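Heads up, one of the protein chains got dropped from this complex, but the rest are sitting where they should.
On to subunit A.
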Amino acid sequence: MFVLSRLSDLIRIPPDQFHRKAKKAIISELNRKYSNKVVNNLGLVIAVWDLVKVDDGLLKPGDGASFIKCEVRVVVFRPFVGEILTGWIEKCTPEGIKVKMEFFNDVFIPKSLLFEGSEYSLNDNAWIWDADGTKLYLDINEMIRFRVEEEIFVNVKPKGPNLEDDEQQEQEERGPSYAILGSCQTDGMGCVSWWD
């Protein structure tokens, strides 16, 4: 579920941080830059793990800050394809099930990847799996186990200064920068309570 990734970066330490220990200032600056952010094709960065290498700081004319090149290892949320994860059902729609994991909420299980014979019930607002005659409900807020099938990265470009309303909508429609497609088709998947 989590991996360590090694990044190298040039980080700017502003002068008001000079009173702190260099290592601490660098780590907090890196945390500010990466924590809770999706790096394209890497995953969701949680926090800095440790510093591997720190070069001497450089000064640039006209700027009081120190620029430091460093190599750092970060904790990244990047489940591999085929990994089994658990989450909670956030929303059921005719298209599929949206799953939340508290810190990461862009998990979607499309209807084509649900159990065979599953049907969406509008009245119950839930997906129902007809397993040999017994009806099993996938209700909202149930704990659900799913398999990671696909990871989707979208490179989100920075917003321009004069954003028109149309553009804003366009941005929203593009969806999250990192999303996971899950599936519920084999034994052991679906609601955790079914299999206990």
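Things to note:
Keep this in mind: a contact is a pair of C-beta atoms (placed from the backbone, for glycine too) under 8 Å apart; a residue touches a chain by one contact, two chains touch by 3 or more; residues count from 1.
As a working rule, contacts and distances are computed from a predicted model.
Taken from the listed names "Translation initiation factor eIF2B subunit epsilon", "Ribonuclease P protein subunit p25a", "DNA-directed RNA polymerase III subunit RPC9" or "tRNA (adenine(58)-N(1))-methyltransferase non-catalytic subunit TRM6", the protein name that UniProt assigns to the chain not shown is "DNA-directed RNA polymerase III subunit RPC9". Screening A:D55, A:E71 or A:E119 for touch with the missing chain picks out A:E71. For the chain missing from the display, the contacting residue among A:I13, A:I26 or A:I46 is A:I46, taking the whole complex into account. Checked against the full complex, the one of A:A22, A:V54 or A:I84 touching the unshown chain is A:I84.
On the side of subunit A, the interface with the absent chain consists of residues 1-9, 28, 31-32, 35-37, 39, 42, 46-47, 49, 71, 73, 75, 78, 80, 82-84, 86, 101-103, 145, 147, 186-189, 195-196, using the contact rule stated above.
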